[in-house]
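My questions will all concern the structure given below.
Only one protein chain is missing; all other protein chains are in place.
A, B and C label the chains in the order they appear, each numbered from 1.
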Amino acid sequence: MIKVGIVGGTGYTGVELLRILATHPEVKLTAITSRKEDGLPVADMFPSLRGRVDLAFSSPDKAKLTECDVVFFATPHGVAMAQAPELLAAGVKVIDLAADFRLQDIASFEKWYKMPHSCPELLKEAAYGLVELNRDAIRKARIVGNPGCYPTTMQLGLAPLLKAGVIDASHLIADCKSGVSGAGRKAEVATLFSEAGDNFKAYGVSGHRHSPETLERLSKLTADKVGLLFTPHLVPMIRGMHSTLYARLTKDIDNAALQALFEKAYKDEPFVDVMPFGSHPETRSTRASNMLRIAIHRPNDGDTVVVLVVQDNLVKGASGQAVQCMNLMFGLDESTGLMHVPILP
Amino acid sequence: MIKVGIVGGTGYTGVELLRILATHPEVKLTAITSRKEDGLPVADMFPSLRGRVDLAFSSPDKAKLTECDVVFFATPHGVAMAQAPELLAAGVKVIDLAADFRLQDIASFEKWYKMPHSCPELLKEAAYGLVELNRDAIRKARIVGNPGCYPTTMQLGLAPLLKAGVIDASHLIADCKSGVSGAGRKAEVATLFSEAGDNFKAYGVSGHRHSPETLERLSKLTADKVGLLFTPHLVPMIRGMHSTLYARLTKDIDNAALQALFEKAYKDEPFVDVMPFGSHPETRSTRASNMLRIAIHRPNDGDTVVVLVVQDNLVKGASGQAVQCMNLMFGLDESTGLMHVPILP
Amino acid sequence: MIKVGIVGGTGYTGVELLRILATHPEVKLTAITSRKEDGLPVADMFPSLRGRVDLAFSSPDKAKLTECDVVFFATPHGVAMAQAPELLAAGVKVIDLAADFRLQDIASFEKWYKMPHSCPELLKEAAYGLVELNRDAIRKARIVGNPGCYPTTMQLGLAPLLKAGVIDASHLIADCKSGVSGAGRKAEVATLFSEAGDNFKAYGVSGHRHSPETLERLSKLTADKVGLLFTPHLVPMIRGMHSTLYARLTKDIDNAALQALFEKAYKDEPFVDVMPFGSHPETRSTRASNMLRIAIHRPNDGDTVVVLVVQDNLVKGASGQAVQCMNLMFGLDESTGLMHVPILP
Partner (left out) sequence: MIKVGIVGGTGYTGVELLRILATHPEVKLTAITSRKEDGLPVADMFPSLRGRVDLAFSSPDKAKLTECDVVFFATPHGVAMAQAPELLAAGVKVIDLAADFRLQDIASFEKWYKMPHSCPELLKEAAYGLVELNRDAIRKARIVGNPGCYPTTMQLGLAPLLKAGVIDASHLIADCKSGVSGAGRKAEVATLFSEAGDNFKAYGVSGHRHSPETLERLSKLTADKVGLLFTPHLVPMIRGMHSTLYARLTKDIDNAALQALFEKAYKDEPFVDVMPFGSHPETRSTRASNMLRIAIHRPNDGDTVVVLVVQDNLVKGASGQAVQCMNLMFGLDESTGLMHVPILP
């Protein structure tokens, strides 16, 4: 059994890790830390876990964490990089669900996250946890930076096109929509039920942290210069993410060939579903599961391809993907403990 | 492996059966029928099942169903009683999620469901599928009438009090609230998003079919005459049911003893969680799981006990309970395939 | 034109006052205060008011407020009683939307609101702002304590029965359900979209501040001892309140006579709509309007009457009722500026 610790278990990615790991057949939950909730049984905060998770929150405690085989950080940006070196030194693997180990470009990290990076050398070592595009590196990694939710959809939706060199990489548009849980479990007016409910808006249109992360990664897939216009929006639903991606075709390619690019790219992937050409995937078709679904359109047989990508932002977009990484890092079958059927309705 | 057939798989209880059975380790889905959708792959209607359920809907077909070990009816009232005799004769067990085998009183059935009952003798034989109150009968049954969603909460919430004889049975009040999925997947104006959303209302206040079912069952738990005032309401959420039960105490009993009645009644139950006295259970703490949670209150230490009961109406209130029955009928551990952790948030 | 000031305009009752007063033909909005937002144009915080309200928030400023004819307090409990004496002394009328002037019983106020009352003599003078039951006092009042949202529905739903002496006043049950806006615009985890959405729960079952307020007022309507069991619930909708009231009949009275009690009581009321016997009022039928609707049921022609009451908690349950009081206090037609048609869908 893999002994697992979670640092910062009181947010949505934390409780989602708990939900997934509680039934993972190869995992023993060993420690879950929260400075503020020290001593509180996890199931008192999250009654959904009554009878399923017996742990109490404990004060962050090096000794307890170094007993683990792997520690997940479901914390604000900056926490993992402070604690990772010690854990790694003690032989503990680290998976960070925040941004500390996502961006290879330190200047970019420091610009967007407004803090210095405390362990640049680890950043170089860290694997980027987008499994489908980086499986081998993750398998060998001691430390993984789990991707952002939006970047997961943008990369998986654009990778086959960029790799095939059939689109103008310089003017990609990603019009993305996220459920409110993506904003986390912080007490904030903007995400109150009476503010975010029955409402729709864009945010961060002039610049969002997931833009540099995505750009950096997309640039590895093509020799062309990549330009990305990313527009996030907030949807009045709890879970779910829908990315609508627009790319101008530069090669003469028919629809069947476009579809084949995607089907071939993902044919052995357990968690990427390429739907029939012209489908309209719904976010709920992935709810509470690790599936991501993709469909390709080409309106009016014109020169623009539209890629629709859906996932559950808390699973494939966060905690499920992190467990997928863990499975790889420990030599397990990648889908172990992750075969939940989506909840519909 | 138990060969399972589902008659009428296009509604919410049908797709929920599919979700649960798709990962049930002892089940082989063998047939799913829909006259209207004959030939359509199930996953085309419910993309959440892509890659998980390979069956196509088939026209109702006796031969195919008699090959099964058990057939679930997720159909409108009246269908199961028409087909059950043949299936039973062929040695197939039957679990009806509609009302055909719930009410022992045929006159009451015919009054509330406005159709004659075609097999009164089977009705006598049928076990009522509320596991916690009727486990032995279900274990031996060939045919089970799965309880209504509201009646499940009312019976489990009131049974310990009635059995102990501490309340006035003649004036029970059940103020119940259900998510919209309880109304099914029929195209109807009243349950459109723009009608049921951002709205709350009572319905059927002057009389509802779940009243006679509950009355009949509660009456078996006490020698007293039972009177029940049941008020259902529609909540703008998809899944979830919350019943607020009021009963006047007739015995001098303190709060600890009240709580003990419930804890003792359900101490070995895998799917009934008695929360600490004075708790406020939330419907989402049971979402997409087979758990039902109960909490007891006694406002102002007065003479009225308030019992709060929550469940997912589609799971413990319907399809999960039906699978729980199936497990018993086939000698499996009762919780096999039913240990989903609730989805929160 | 009546010069109106609002103290504490950043919450939901504040912005609702602004919405209503912006089109009130006899009002000139003169000051709106917020210590924290001093200088910020109101429409920058609430873009719904762009072009309609030109004021900026100002620091609370006695001079500015004493220029007004009336000041509304849309503040936390305790603020109005601190400032009211000075305003009244300056000839300014006061309407408090919080609880400072609701409870006549000071001990009860201090128990439930956990603060001493700073002006008991004003409390005695203050009129309770439930117009339909207290119109004359309000008309003459210098200071009004606007009722709580739940108490408005409970009183208007029970008054005709209590006055007629046809029910057992000692065991009233009020099972009430409120939209989330009732919890205000404070940043709190419990009312985040991802917490309160797709969820239903009771709260405060063992005791809620609106209980003593309602009890005190109901007791004025009858010589009998009044007992009230009040159970509030949180509904995943923004606006709306639905109260389901249960009372045992003590007199032999038929349904037509029951209905007549209500129709007679409210026949001249512009904002109370008695629907046909056996109706199911929906909260949305009052959305964004000052209407309150009532329907009477008597299930199974039994001995219990069920009264259903719906309103918009922010309008008739708060800001609309406050403006209704203002109209009376200034000799205007009571419905001036309040004839909004409910928003449906």
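Keep in mind that, in the parts below, a residue touches a chain if its C-beta (ideal position, glycine included) is under 8 Å from a C-beta of that chain, and two chains touch if they have at least 3 such contacts.
Keep in mind that this is a model prediction, so the values were computed, not measured.
Enquirer: Check the options B:69, B:198 or B:334 and report the residue that touches the missing chain.
Expert: Checking the options B:69, B:198 or B:334, the one contacting the hidden chain is B:198.
Enquirer: Considering the complete complex, identify which of A:3, A:64, A:117 or A:248 is in touch with the unshown chain.
Expert: A:248
Enquirer: Any idea which of A:83, A:152, A:194 or A:289 touches the chain not displayed?
Expert: A:194
Enquirer: By the contact definition given up top, give the residues of subunit A that touch the hidden chain.
Expert: Within subunit A, the residues that touch the unshown chain are 171, 173, 175, 177, 179, 194-195, 197-203, 205-207, 227, 229-231, 233, 235-240, 242, 244, 246, 248, 278, 280-284, 287, 297-300, 302, 304, 306, 308, 310, 345.
Enquirer: Using the document's contact rule, name the residues of subunit B that touch the chain not shown here.
Expert: With respect to the unshown chain, the touching residues of subunit B are 12, 179-181, 185-189, 191-198, 236-238.
Enquirer: Could you pull out which residues of subunit C are in touch with the chain that's been left out?
Expert: Contact residues on subunit C toward the absent chain are 12, 15, 19, 22-23, 46-52, 181, 185, 197-198, 238-239, 273, 275, 281-282, 284-289, 291, 293, 314, 339-345.
Operating definition for what follows: only the chains that are shown with their structure count from here on.
Enquirer: Distance between subunit B and subunit C based on Cα centroids, please, to the nearest Å.
Expert: Here the centre of subunit C sits 39 Å away from the centre of subunit B.
Enquirer: Counting in whole Å, what is the centre-to-centre distance of subunit A and subunit B, each centre being its mean C-alpha position?
Expert: The computed centroid separation for subunit A versus subunit B comes out at 36 Å.
Enquirer: Give me the residues of subunit B that touch two or more other chains.
Expert: Those would be 197-198, 238-239, 281-282, 284, 287, 345.
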